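Take a look at the following structure, please.
One chain of protein is taken out of this complex; the other chains stay put.
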Amino acid sequence: MIRLNHLPTLRINPGAPRSFAYGRRRLQGVEGDTVATALFANGVRVFGRSLKYHRPRGLYSLDGESSNTLVNVNGVPNVCAETTPLAEGMRVSSQNAFPTPDLDLLGFMDALSWAMPAGFYYRVLHKPARLWPLAVPVIRKMAGVGTLPPDFQAPGRRDEIYPAADLCVIGAGVAGMSAALAAAEAGLRVVVFESRPWPGGAFEYRPGAARDGVPYFQKTAELIAAVQASPHIRLFLNAPVIGVYSNGLVTAFQRGRPPHPFDERYIEVRAASLVVTTGCIERPLLFDHNERPGVMQAGCAHRLARTWGILPGHTAVFSVGHDLGLEVAADLFDLGVEIAAVADLRQDGMDPALVDALSQRRIPLLRGWSVTKAHGRNRVTKATLAGANGRFRKTLDCDLLVASAGLTPVTGPLTLAGARLAFDEHTGFFLPDSLPPRVHTAGRLTGRQNWHAVAASGRLAGLYAARDNGIDQAAAIDELVHELGARPGPARGTQFVIAPGSGKKAFICFDEDATVKNVDQAMDKGFDVPELIKRFASVGTGPGQGGIPGHNLPLYVHQSGASPDAHPRPTTVRVPLVPTFLATYAGTRLDMSKRTPLHALQEADGGRMERLGVWHRARRFSEDGRSREEILAVRTAVGMLDASTLGKFRIFGPDAVKVLDRVYVGDMTRVPRTRAKYSAMCNEDGCLTDDGVIVRTSDNDYYFTTSTGRAGVTVEWIRYHTRFDDWDFGIVNLTDAYGVINLAGPEARAVLQRVTDADVSNEAFPYMGYREFAVDEIPVRAMRLGFVGELSFELHVPASWMVHIWSLLMKAGKDFGIRPFGLEAQNTLRLEKCHVIIGSESEQRTTLHDVGLGFLWHRDKPWAKTVGDVALRQTEHQPGRLKLVGFRMADPSAAPPKDGSAIVDRRIRGYVCASRYSFTLKEPVGLALVEEPLSAKGSSLDIYENGCGGQLARAEVSETPFYDPEGRRLRV
Amino acid sequence: MKSDNRLRQSPVKLDGRPHRTQVRDHWPLVSEYADEGDGPWLVDLSHCHRIDFQGKPLGAMIPESLPEPEAPGDVRIQDMTMITRMGNVQGCLWCFGQAPANPIGFNGTDITEATLALAIAGRHTFAIAEKLSSLDLQSPGEALPRLYQGPFARVPCQIVVLDAVPGREMLLLSCSRGYGRDMVEAITNAGAEFHLRSAGEDRFMGMWETMTRGLS
Partner (left out) sequence: MAFTITCPICGPRSGYEFRYGGEDKGPRPDPADMTPESWCDYAHMTDSRPGVQKEWWYHRAGCGIWFTIYRDTTTNLEVSPDSPETVA
């Protein structure tokens, strides 16, 4: 197709062809085209088939208000052709049409529309339930739009951005740009979102002019240049707003430009002020076959010509209800479209200049007339027009039927911001009758259509926003208010919805294939408010998000008399305002995690790394899921565990001990200088939340450890429980400052002695001792603990020195057969000793008493108001609790039950916390939480394992610990 | 025992080919990378000493002859040291180049090992930052340098905006050491569109000097 290439308003570069595939055809568009305009320019009129009835659908609007033009692009389904820029080499195909949109074999569905009344899904597809499995695949195949392959990967790069701003403007039309400029001149930082690829809005492409004679597009271009020159304005183009929330939060996303049309950048702005200048879209005129390809809105026809240089048709019939329609008819005539007639719903009130313009061009203007029916199958061939009373009719040939009843303001962002809408009789709009603080609106959205009035209202909104931010230009505001009063006010609008005598095939919602008849059916069923009818008849619930039916439905319901309301009532708007990929919300998808200083070394040693909370840790160092070699190394020689993820804290100051007494169940007034004290923290219910050791490094100065999972919340926990106390203490999170090496096994001392001059003998450094000494001149904090049940040294090493000291120890231990061990080995080793891991042997309801750690509780420190103390007192002898027990399998050759398996006795009476095969004892051992009556030594436990097929495993409550019950091996 | 040439390890590893290197206090440092470009730059400063101070009154806790930052968010700079005020009873001393002159005392805690420190500098610094943080790091109402405490790449960070003069933009970032690899990756990815490159310590020191000259 030949483009009009002389127009000053074009946004294409006709000299830069872009070739793309459409089905099997090879087509050519030009730079600046959208997928929709490129297809239209190539003569494509049927873009797809509708959801239920498989009716042919074509280009109706250009901003994605309906699902008519959803296509598949490069394998991505449901791409809106209207808003997707054409890129070289794109592969475009149609959806929901078999085999092609022009020849769809399911087109017969249209004849079956009588079988699918409103509420079809609720009423018909209800019972009998056994038909569902048969019906669903058929419906799925025939209804719906695009197809998503199971292995679909959303293309494009996605990231996010958080621009800082004092004012956020939604809509970069004349009003929005004026607001932005006024605010920026006052010193505000302004962010402007515009969903189209360029600013300018409704005036950007129009050659018409106000009384000053300067064309709209020219005046708008000057405004655009000023906005682009302002250092305080950031204009995001191609950026539809998704949501507006309380506290000034606005979310949007920005589509990529060719050659990356699928890139999307999520944008979040929190600004003190908001200006909504989203303007108007057109309100559809309803008549029979009002969505035939070739029927389109006035702005669509106009922009096709003015922006993309495509004549929308050869012979046009207009049926409109606003001045914009008259303006478009005159301009399209000048561009070469034959205008058979212009029917205007209004009897009077037209702009006399436009009426003159039509008569000068000898275009017949039919006052009070409306189109009642579009003819033709895959495209419009004729239109039947009728006078107001329906008695006079005429049918005219045409291939373009421009139809729109009126304008409708885009109020979605405004209502999300908290504005309450009320029906305005003069404009026929739902307009805000009150605005929340720091929210302003201006421009065509308010009903004003005059360029100067729109611009002045925008500037005024900008000054109001400046006032919100403490820059009050009272005189300028007064002046603008005065100017605005002198400018033309909001234009009168029609409330006309549907042409007389039509309805059965008059589609109120294209996305959901809902007709006016469906709305009537819903009202017959007793639904009387638009919000409910919307649900029942599925009007406005599709991808267009109510853009097509949002205004017509309440008007129609009101005019039907079914509604109890005195005035039309709008339906509710919700986020997202435009269809948004979840991947777009996910943005950059940062998943930040921590690695210990030994991470690379552990990997190099064959460590199988796992993500545990925020950390990566080595589960094991071989293929063997049971980590046999690692376990035996610790039991018979020596092993090393990277325990760097342990929480580590310094707490100091005159009141530090009071703090410790508040959160730890033990008595912290008696922590000796050279020993590590083991203790636990509980929550207010006396339930176990954490355990660790505390050492006193000097007077009023303590160093303590927490479990890995609690490290991130310990400061918060401590400050929370002391928030009323005004105590003098400091706390520093040193978790990442020290790496921790657990050097364990009978040869641990011999290895350690090789790398330090300090005396690490049992006499000089006994069990539960704490020492500070140097290893290779590096200061190390050392504790003798015994979590794995062997002689072990827990070395806290400055993080930057971890690799060095670990390597020294590995070298020193080579002769002893030292090897790294992982969490799996540690788990078995500690299980043999029945040392609990919080979260494994405890859950939300497990108290300190339940796991047998009640001895840690110092019951006699009421002054401390210890967290959990009251509940520990109250639950100490509480019956009916689950208690921690050790068990062995009745059959020692049985496999250990899976963690979490239920312990049953006709009902569930407990569960297995952890169970592993013990290489030392040569049988499985485990820990379980069971009801108290089952906790006596020798009790039989029946274990139901997932997948056991009803075959219960038998276990017996046993003495604990299983390994080295006297604890001799820890103390050597 | 004492081994020769023992080396510490930084929590972060930057891309790029080192051009000049040195070892200081056992830290292997890159003074300059080959082909650092003309900004923006990412510099590893994790070896610089950072001391946390807590107590009342905060000024009395800091044994350096620096003026006390008066309100939370305030930053004081003198020569190669900087003090940030994090709250009513907490502050942080940063020493670039060498260790603190005086013992840190009871209320000080050396947190050099607990955190990593990076500088993002040069043009587009704030364009990179706004892709990673919703913090308003360029609020026109705030005098620089200024401390911000909040999420950067989802991680709680201390962020010191040092300079915003075009071409001299510079911010310091510190967070838990364990995030090293992911933090560098996040910044590198966000900075790719602006051609972010690794730079050596000299680059930072040079910009620091320019900035402090501007302050005095």
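Worth a mention:
Residue numbering begins at 1 within each chain, and the chains themselves are lettered A and B in the order written.
What we mean here is this: a residue touches a chain if its C-beta (ideal position, glycine included) is under 8 Å from a C-beta of that chain, and two chains touch if they have at least 3 such contacts.
For clarity, every value in this text was computed on a predicted model and none was experimentally measured.
From the options A:V715, A:A750, A:M810 or A:A894, the residue with contact to the chain not on display is A:V715. If you put the hidden chain back, the residue from A:G75, A:G390, A:G625 or A:P862 that touches it is A:P862. Mapped onto chain B, the footprint of the missing chain covers residues 72-73, 86-88, 90, 134-135, 148-151, 156.
In the full complex, chain A makes contact with the omitted chain through residues 245-249, 270, 684-685, 715-716, 719-721, 723-725, 862, 865, 869-871, 873-874.
Just so we're on the same page, only the chains that are shown with their structure count from here on.
Residues 159-164, 187, 189, 268, 270, 588, 590-597, 599, 614-615, 650, 652-653, 701, 728, 730-738, 754-757, 775-778, 798-804, 808 of chain A are the ones touching chain B in the complex.
Listing the residues of chain B that touch chain A in their complex gives 1-3, 6-11, 27, 52, 54-56, 89-90, 106-107, 109, 111, 113-115, 130-140, 153-155, 176-183, 186, 189-190.
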